[in-house]
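I have a structure I would like to understand better, so I am pasting it below and will then ask my questions one at a time.
Left out: one protein chain. Kept in place: all the others.
Entry: subunit A
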Amino acid sequence: MADWEQRILNQVTKRVAMTESLRGFVDKYTANLQALVRFREQASEVPTLRATSVALQARLETLQSNPESNALVKAKLEEAEKQREEVRTEVTGLYREKANLAQRTLDLSQQLDQTRKESAERLQAKEQLEKTNHDLEVQLGVMKEHHSQLQVELVKADETIRQLRSENQRAITELLAAKSREAEQMNMAKDLYDSLMRRMRKETAHEGEVNAIAFNMTGNQIVTASSDRKVKVWDVETGATVVTLTGCDKGASTCCFSDNGEFVMAGSADNATRVWHVGRARVVQCLTGHSNKITAAEYMRERAGAVTGSKDRTIKVWDLNKGFCQRTIFCPSSCHSLITSNASMVFSGHFDGPDLRIWDIRTDMGSGDPIQDIELQPQVITGLTQSADGTMLMAVTRDNSIKLLDTRTFAVTRTLRHERFHVTLEWCRGAFSPDGQYCACGSMDGSVLVWNTLTGAVERILDERAHRGPVACCAWSPIGETLASCDKERMVVTWK
C-alpha cells in the first residue's frame, strides 16, 4: 500500500472509530431532547384543554336544567298547530265550492247565447230557401224548351253515325289489304338483301389492325399480318383459321406465301423477317440484320431467295437456303414496297417517291445505283403490285391515284382516280385480277374500287358497309373469283 493511501486510511479510520464511540452519547442526548420537546408540546396544550373542559361542563349543566319547561311549550305548540290545520282544511273546502258555482253560472250564460244565435240563423235560412225555389221554377221552364230542341238534333245525329260506321268498315278492309301488300314487299326486300349479303363474308380476324393480306397460288388460303403480332392463315371457303403463326415481338407489317404454299414469310416491326412452315406452324428461318421495322418482304421466285425492305433505308437480298444476307442495297430513303420479277429484277417504291427504282441484283451493286428510275409525280408510293403475267405494275401513291406502268417500256400507261378514292395509309396496296383486266384498291372510307385497266373507268364500287375503317390491302385470288381486303379495324372481307 502506498504511503499516501496509508496516511489517508489511518486518518479516516480513526475518525470513523471516534464517531462510533460518540454515537451512543449523542443518541441518548437526542432522545432526551426529543422527550423534552414532547413534554413541552404537551405542556403547552394543557391550558387550552382545561378551558375547553370548563366550557363543556357549563354547557352540560344548562342543558340538564331545562327539560321540564321544554315539554310544556312543546305540548302547547302541538295543540295550536292542530287547530290551525283544521281551520286551513275548512277554508280550502269553501274556496272549492265557490269556484264550482262560478263555473256553473258561466256555462249557463254561454248556452243561452248560443240558442239565441241559432234561432236567428234559422230565420235567415228559411228566407233564402224561398227565394231559391222561385228561381228554380223559372229555370225549369227554360230547360224544358231546350230539351225539346235537343231531341230533334239527336235524331239527326243518329243518322250521321250510321253512315260513318259503314264508311269506316270499308276503310279497314282497304287498310288490311295494303298491309299485306307491304309485308310481301318487305319479304321481297329481305330476300334481296340476303342474296346480296351472301356475296361477302366478314370476319373479325385479328385483335389489332390488319396490315397485309395475300393469297396462295391455288387461291384456297389467305394469309394476314396484323399489329397484334400474329400472322394467321385462313381457309377461303369456310373462313376458318387454318393456323396462327406466332413469334413476332412486334406487329407484323407484311406477309406473303411461297410458291408452293408451304411457307409464309412475314416482316415485322421488330426488325426481323420470319419464315414459317404452315403445316407445322413453326418458324423455320429468322432473317435479322435490318435496324428498323420491315416494310416489305418478297420471295425471289426463281432463286430460293428473298428481298426485304426496311425503314432503315436499306434493301437486303437473302439466300433462304443458307439463311443469311447476300447483299445490302443502300437507298436514299426508306423503301415502302417491293416486287420482284424474272429472277433478278427488283422494283422498289420509296418514301421520297419521286421515282420508282428498279434494281438488278445480278449487277455489281457496289455503286449502289438503280438500273432505272421511273419518274413519277413527287409523291409517296405506298404499295406496288404486279400483274400475273408480269407486264403491268400498279403503284398506289399518296396523291389519291393509282399509276399503271408497263414493265417493258418503264412508262406510265394510265393514271386512275376516283372521287371516292383516298389513300391515307402508308402501306395501302392494290391488286390485279388474274387476267390483268381489272385492278382493285381499297379507299379510306372502307369501300373497294375496281377499275378496268384498259379503259381506266371504275367498273364497280364494292361498298356494302363491310369495312368500318380505311382499307389497307387488297388481294385477288389467282383463280379469279375471290377478292380479299383487310382494314385498320381488325376486319378481313372476302368478295365474290
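Just so it is clear, a residue touches a chain if its C-beta (ideal position, glycine included) is under 8 Å from a C-beta of that chain, and two chains touch if they have at least 3 such contacts; residues count from 1.
Simple rule for what comes next: contacts and distances are computed from a predicted model.
The UniProt record for the undisplayed chain lists the protein name "Autophagy protein 5", from the options "Mediator of RNA polymerase II transcription subunit 9", "Integrator complex subunit 10", "Calcium load-activated calcium channel" or "Autophagy protein 5". Considering the whole complex, the residue from A:7, A:76, A:104 or A:190 that touches the absent chain is A:7. As for the chain not pictured, it touches subunit A at residues 1, 3-5, 7-9, 11-16, 18-19, 22-23, 26-27, 29-30, 33-34, 36-37, 40-41, 44.
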